[in-house]
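Mind having a look at this structure? Questions to follow.
Removed: one protein chain of the complex. Kept in place: all other protein chains.
Take a look at chain A:
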Amino acid sequence: MPPASMLIILELFCSSCKDSVEDELELSAARHRPEALEQLEAQTRFSRKELQILYRGFKNECPSGVVNEDTFKEIYSQFFPQGDASTYAHFLFDAFDTDHNGSVSFEDFVMGLSILLRGTVQEKLNWAFNLYDINKDGYITKEEMLDIIKSIYDMMGKCTYPTLKEETPRQHVEIFFQKMDKNRDGVVTIDEFIDCCQNDENIMKSMQLFENVI
């Protein structure tokens, strides 16, 4: 047989071997064991029992120990059947994935939940600011806010009362910036945000709403 064809055959064989080896590596990397229970207890504000319940649920859903973005989007979309929750889920995923490695492990999950459910008002507002700040540069621009708000309106879907208009998200952004952007420089910084929210009664009251979720 001519040597060229042998080489081609060998290459094909090797590449298929490589793929399987890579797959195996990928699989083993995807399996993730969380830190010990005591450590998590120290780092979060959940009790031991609560952590146990959370982990059992988490592990049952994601036996490999991590959630990737697609699974996350699927899960989140199930709660909003009328609209399209994938964009907002993407932002949410980025907010939870604090180390930005493309997957949410149990630690990320439980730390996020700890802030949201048991954190101080300051921490919660910090978290919300982090969610809105898509590129994580410390400033919320109008474009970022528009993206976030559009994604929230997307979750409502089409069949709403009153009907969603094109300008509604933009108007919402304007209202938000009018309220929050004190020095009118077109961006909202973390201090402006926290200041303004602490002065707003409604927001303060509603922060207590989700305490008893777990």
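We adopt the following convention: a contact is a pair of C-beta atoms (placed from the backbone, for glycine too) under 8 Å apart; a residue touches a chain by one contact, two chains touch by 3 or more; residues count from 1.
Operating definition for what follows: contacts and distances are computed from a predicted model.
Participant: Name the absent chain as its UniProt record does, using one of the following: "Proteasome subunit beta", "A-type voltage-gated potassium channel KCND1", "Auxin-responsive protein" or "MICOS complex subunit MIC10".
Facilitator: "A-type voltage-gated potassium channel KCND1"
Participant: Among A:51, A:66, A:134 or A:197, which one touches the chain that has been omitted from the display?
Facilitator: Checking the options A:51, A:66, A:134 or A:197, the one contacting the hidden chain is A:197.
Participant: Which residues does chain A use to touch the chain missing from this display?
Facilitator: 49, 53, 56-58, 60-61, 74-76, 78-82, 92, 95, 109, 112-113, 116-117, 124-125, 127-128, 131-132, 148-149, 152-153, 155-164, 168, 172, 175-176, 193, 197, 202-203, 205-207, 209-210, 212-214
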